[in-house]
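This report concerns only the one structure given below.
With one protein chain removed, the remaining protein chains of the complex are shown where they sit.
Chain IDs A and B follow the sequence of writing; residue 1 opens each chain.
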Amino acid sequence: MFLKNAWYVIAWGEEVGRAILARTVCNESIVVYRTEGGKVAALENACCHRQLPLAMGKLVGDNLQCGYHGLTFDPTGRCVAVPGQSTIPPEAGVRRYPVVEKYRMVWVWLGAPEQADEAKIPHLDRLANPDWVGKTGQQFHLHCNYELLNDNLMDLGHETFVHITSIGSEEVVAAHIKTTRDENAVRVERWMPDHDPAPFWKSAIKLAAQYDGHVDRWQQIEFIPPCNYILHVGVAPVGTGARQGDKSRGIEGCVISINTPETDHTCWQFWTFMRNFQTDQRDVDEKIGQAVHDLLSEDVLILNEQQKNLLARKNIRKVDIGHDAGGIQARRLIQRRLEEEGTLA
Amino acid sequence: MFLKNAWYVIAWGEEVGRAILARTVCNESIVVYRTEGGKVAALENACCHRQLPLAMGKLVGDNLQCGYHGLTFDPTGRCVAVPGQSTIPPEAGVRRYPVVEKYRMVWVWLGAPEQADEAKIPHLDRLANPDWVGKTGQQFHLHCNYELLNDNLMDLGHETFVHITSIGSEEVVAAHIKTTRDENAVRVERWMPDHDPAPFWKSAIKLAAQYDGHVDRWQQIEFIPPCNYILHVGVAPVGTGARQGDKSRGIEGCVISINTPETDHTCWQFWTFMRNFQTDQRDVDEKIGQAVHDLLSEDVLILNEQQKNLLARKNIRKVDIGHDAGGIQARRLIQRRLEEEGTLA
Partner (left out) sequence: MFLKNAWYVIAWGEEVGRAILARTVCNESIVVYRTEGGKVAALENACCHRQLPLAMGKLVGDNLQCGYHGLTFDPTGRCVAVPGQSTIPPEAGVRRYPVVEKYRMVWVWLGAPEQADEAKIPHLDRLANPDWVGKTGQQFHLHCNYELLNDNLMDLGHETFVHITSIGSEEVVAAHIKTTRDENAVRVERWMPDHDPAPFWKSAIKLAAQYDGHVDRWQQIEFIPPCNYILHVGVAPVGTGARQGDKSRGIEGCVISINTPETDHTCWQFWTFMRNFQTDQRDVDEKIGQAVHDLLSEDVLILNEQQKNLLARKNIRKVDIGHDAGGIQARRLIQRRLEEEGTLA
């Protein structure tokens, strides 16, 4: 029940090199590697001969040689050698996946190759903008369906309970949320005016050495199906015009989280926190990266246990509350796309 | 296939406090905790909102607050708060289980609440009698269906093979057993006259410093469905009238074992050994508790392997022998109750 006609992040670009990396996306095991020219290739992780994982093979130039009988495949999946014989069976070959490296991430397309339009990769401008910096390469492996992670990120009301020592405060759960949806995205916005900032923001303000006292705080979520999540956050001194559009007096961050399904009950979270302050201080990357790592780890614990309980229980009743609006809209958008693909027809 | 209209021990009273304890009974995951007033509450271990285990939440006064979005439930399972909104959805709430603390144990009722009659808790008089002492709080977690543990305890002929270094001897397996059943209980009785006592009893006699030489020994079992087991045991100097009803010259013990089903293939054994001798010496609690712990551990090994073999094998033939009489009657009584409940109708 996964969308096939979609780009999925399989890895950070920095993870992929001349060592073969195997990872499962939507129940499909895929190997990725770089050619000598630096381009990324993505092939199915099973030799067409006797199904040894190709991850156990080795690279010979730009080609991948199986570690069992030496069948060799080029980056398009074509079989170019069968040791011990001069002819190559016409049906020999492995599936290749359309693959694009963009925004420091490697994206694979699981649907029909002819529909693999690079323009469909969601815009992650913060990762392309030199005025914004942050540590990349971070990831979590979660034991839950990726939609539970979507839900979690769409509903930030949970911050008050799960992340009370960092980004949570009474203001978050109490704030009014505005949820909108169009054909391609769900947006959730929340403003928390005039309050003593939560510990994470207090630390960030201290790092940026800008101001004391109360702040106006905002969260602006953009969700693009099936699993792409962009969260613009920030604080500014009270009443300095942030809500009216002038965030120049504040400090801003952007959480990007790509929630790639691995199997029905596991997923990957490729994440980063980009910022537009103290951009020349690399140690701030580490400090903020660690803080975000720690708070996202709190969600991992929650989501793993939530999934276990969902699998263990029958006759589940599910009561919705107001904060669920964004997550419910995200699920509807995915559902509609599945219907369009005919997966659910 | 578990009896619902029955009281099951979920924990020793001493295990339950202001920390939330989660345990599964008959495939239902339940949390128990004490209110500030000391009463025990028992709720289903899943928030009605998004099914996070409530064991991951925290107590706020007498109420339980979910660790994900802060929904809060009172000890009856009623939802009393949904953070971020003023109205509570009418369907919000979690199942509460009737719960009673009695005989130092916490009992939950899994069936219809209106049938949860405290008078149906089996009588464990030895745990209420100040003339009897013993260490409580012990338990084993077994990887077998609870009826295998029932069988084991109903047939003490196995002592001669499994517990030969402690309570087993040729006399046990050779003794005649008398098995009776009424609507509510199965009883098995065995007398082993005039023999050199088994090691466990030799040690007990030494602790109680009473006599040397041969003894008359008895075992009197009472089983109350579905999993409540009381074993009266003892030895007395040969021919001092124990069998005729005067046990005053002997030393007596009472094993209580509550064999609560956890899942289809696992169970809990909440057990104690109570005694009426050396009642003022607490170190005897430890010595005898350890001895009984060690010999019951021998059964755990047996039962875990028996269950594995039963699950692994097809076309099992099961030959009954004379010693099985008690266990077979216990199974019949459970079966009849299941039929009455309609579970098997």
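Quick note on the criterion: a residue touches a chain if its C-beta (ideal position, glycine included) is under 8 Å from a C-beta of that chain, and two chains touch if they have at least 3 such contacts.
The structure displayed is predicted, hence computed values, not measured ones.
Asker: Touching the left-out chain: which of A:Gly61, A:Pro83 or A:Gly213?
Answerer: If we include the chain that is not displayed, A:Pro83 is the one touching it.
Asker: If I consider the whole complex, including the chain that's not displayed, which of B:Asp125, B:Asp246, B:Glu305 or B:Glu339 touches that chain?
Answerer: Here the residue in touch with the unshown chain is B:Glu305.
Asker: With the missing chain put back, one of B:Asp74, B:Asp151 or B:Asp216 would touch it. Which one?
Answerer: B:Asp151
Asker: Contact with the hidden chain only, please: which chain B residues?
Answerer: Within chain B, the residues that touch the unshown chain are 151, 155, 157-158, 160-162, 173-174, 301-302, 305-306, 308-310, 312-313, 316-323.
Asker: On chain A, what residues meet the omitted chain?
Answerer: Within chain A, the residues that touch the unshown chain are 29, 45-46, 48-53, 56, 65-71, 82-85, 89, 91-92.
We adopt the following convention: only the chains that are shown with their structure count from here on.
Asker: If I superpose the C-alpha trace of chain A onto chain B, what rotation angle comes out, expressed in steps of 5 degrees from 0 to 180?
Answerer: Roughly 120 degrees of rotation.
Asker: Centroid of chain A to centroid of chain B, CA atoms only: how many Å?
Answerer: It comes to 49 Å between the two C-alpha centres.
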